[in-house]
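What you see is the complex with one protein chain gone and the rest in place.
As written, the chain order gives the labels A, B and C, with residue 1 at the start of each chain.
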Amino acid sequence: MDSFPTSLLSGYRNFMSGRYADERERYRSLAESGQSPSTLVIACCDSRAAPEIIFDAGPGELFVIRNVANMVPPYEPDGNFHATSAALEFAVQSLKVSDIVVMGHGRCGGIRAALDPNAEPLSPGDFIGRWMGLLKPAAEQIQSNDIMTPVERQTALERISIRNSLNNLRSFPEIKALEGEGKLQLHGAWFDISTGELWIMDPATRDFIRPDV
Amino acid sequence: MDSFPTSLLSGYRNFMSGRYADERERYRSLAESGQSPSTLVIACCDSRAAPEIIFDAGPGELFVIRNVANMVPPYEPDGNFHATSAALEFAVQSLKVSDIVVMGHGRCGGIRAALDPNAEPLSPGDFIGRWMGLLKPAAEQIQSNDIMTPVERQTALERISIRNSLNNLRSFPEIKALEGEGKLQLHGAWFDISTGELWIMDPATRDFIRPDV
Amino acid sequence: MDSFPTSLLSGYRNFMSGRYADERERYRSLAESGQSPSTLVIACCDSRAAPEIIFDAGPGELFVIRNVANMVPPYEPDGNFHATSAALEFAVQSLKVSDIVVMGHGRCGGIRAALDPNAEPLSPGDFIGRWMGLLKPAAEQIQSNDIMTPVERQTALERISIRNSLNNLRSFPEIKALEGEGKLQLHGAWFDISTGELWIMDPATRDFIRPDV
Partner (left out) sequence: MDSFPTSLLSGYRNFMSGRYADERERYRSLAESGQSPSTLVIACCDSRAAPEIIFDAGPGELFVIRNVANMVPPYEPDGNFHATSAALEFAVQSLKVSDIVVMGHGRCGGIRAALDPNAEPLSPGDFIGRWMGLLKPAAEQIQSNDIMTPVERQTALERISIRNSLNNLRSFPEIKALEGEGKLQLHGAWFDISTGELWIMDPATRDFIRPDV
């Protein structure tokens, strides 16, 4: 018990005396009635880009998947364990969310690794290498582009990755069908850690644009 | 653009005028220097249990994996895509976190599905069924216990799942080695949505205990 | 006389100069008119869980049975001596209590003995072994669950024992009938010695829940 990180315990005390105290009834009601979030956010694990902070979301509002580089693998009903596909299935089929937001962000370590031609496996299992392999064709194409700066390449792949995830979402038959019926909407967003700006993908052009704030 | 969920846009405006305004320098500095969180939290996607809220964490503090039922699969260096193992590898090998917290919570929908003997696949891919299969032996043992109430069985499996994830973390050779060297500590925690209480796993007995607040 | 425990004599003097002095009229009146408690509490002998202390009860309020692990045996009108059934009969038929509370508690030594697969008889009579045999089927089912911790198994059986006692109460024809007529209500409660918390059994789900305090 003594080993539990003290910063987390201290933060938890703030939560209990602050936010929880303010929203006690909401938490209780959410516990009783169950969650019914209308939005699924697929975000990165990055410590600087928590969806609940960026969207100032209260309890019960966002169902959140977080993996490295906010990626969605393509539909692969092969019987293996699929953390992301399982969460996706749960959000869409069981919770029946109406919106899915894929949110990327600047200075993403996973994207940086994908773009590094000299990247070594981080461990013999090379899990990051395999995982970022989902972006391999795009990464190779961007890597070979030597007239963009490294920062531009990075931002470009971050946004490509978001569109890639949106494409992969549509490889799931149920998601494609629900979107076709107008019951589900897919969105892209990109968060600039430095400026705090949120760029939203225009569904028509697939460009990222800053909304008026 | 008009389709982007208005509640998220509205929340984002609160963030910009509130938290971001207050912490502008911190965000900028984190963007420049990169993230160096000391803690990885493996949490559930549930909309009522966001780690940053529960630990009142600021930007840069928590690297967060979120999947259904906060699970860690066993070490499987098989070349497939492993969202969780990839994020884990990144946190441990690249970011060199000093602590990993597996945080479960009450009323978890994934655990409920694992305990439902009549659960049907949510979709033909049955991703949730496969994913929760990680807990199958434990779930079957708990299911057969007809003298605990459904709620007691649910809580029991939620806590067993946390211990299971901790066991699986130790199946990763690098994690086991770092823990052995005293460079990495593994923790379990369970959040009660209704009361806001955080129960922390005693590393010696593996019981969950409420810390003094 | 000199042998009477001095701590008890000293405590008795406190009672006389304190509580008795304050409630002299109540004691006298209760002596004259006889007792008419509305509640029977079936509690454990444990020195840390006295019902009058936990419910801050005054004289005349609680009729109290205390045996190891707050158990009620099933209805057995066999002509033998039955301490618990006799007290039960007196409370229900003669005092006509309106409520029966079965109160268990954490860290119960009787429950611990019931869960110990290597428990030896405490004496040749093996009275505890026989008495805890009332819980034998449940204890065996919980014992075989090796994925809950010893503390979790103990808490589970403590609560199962309360439900078991409530079931056995309903095996007494008079109690079953009075409950059916709405003249008698049965309740379960579990006291946490460490935190002082009282968990109350929800009659619908049979789960134990902390009331708002």
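In this text, contacts are C-beta pairs under 8 Å (C-beta built on N, C-alpha and C of every residue); 3 or more make two chains touch, one makes a residue touch a chain.
What you see is a predicted model, and the numbers here were worked out from it, not measured in a lab.
Taking every chain of the complex into account, the omitted one touches C. Against the chain not shown here, subunit C presents residues 1, 3-5, 7-9, 11-16, 18-20, 24, 27-28, 30-32, 34-35, 37-39, 45-48, 50-57, 59-68, 71, 73, 75, 77, 79-91, 93-95, 99, 101, 106-107, 109-110, 113, 122-128, 130-134, 172-174, 185, 187, 189, 192-196, 198, 200, 202-203, 209, 211, 213.
Following the convention adopted for this analysis, only the chains that are shown with their structure count from here on.
If you sketch which chains touch which, the chains link end to end in a single open path, with no loop closing it.
Rotation angle, subunit B onto subunit C, C-alpha superposition: 180 degrees, expressed as a multiple of 5.
Centre-to-centre spacing of subunit A and subunit B amounts to 15 Å, using the average Cα coordinate of each chain.
For the pair subunit B and subunit C, the distance between mean C-alpha positions equals 40 Å.
Spacing of subunit A relative to subunit C, judged by their CA centroids, is 53 angstrom. The set of subunit C residues that touch two or more partner chains is empty.
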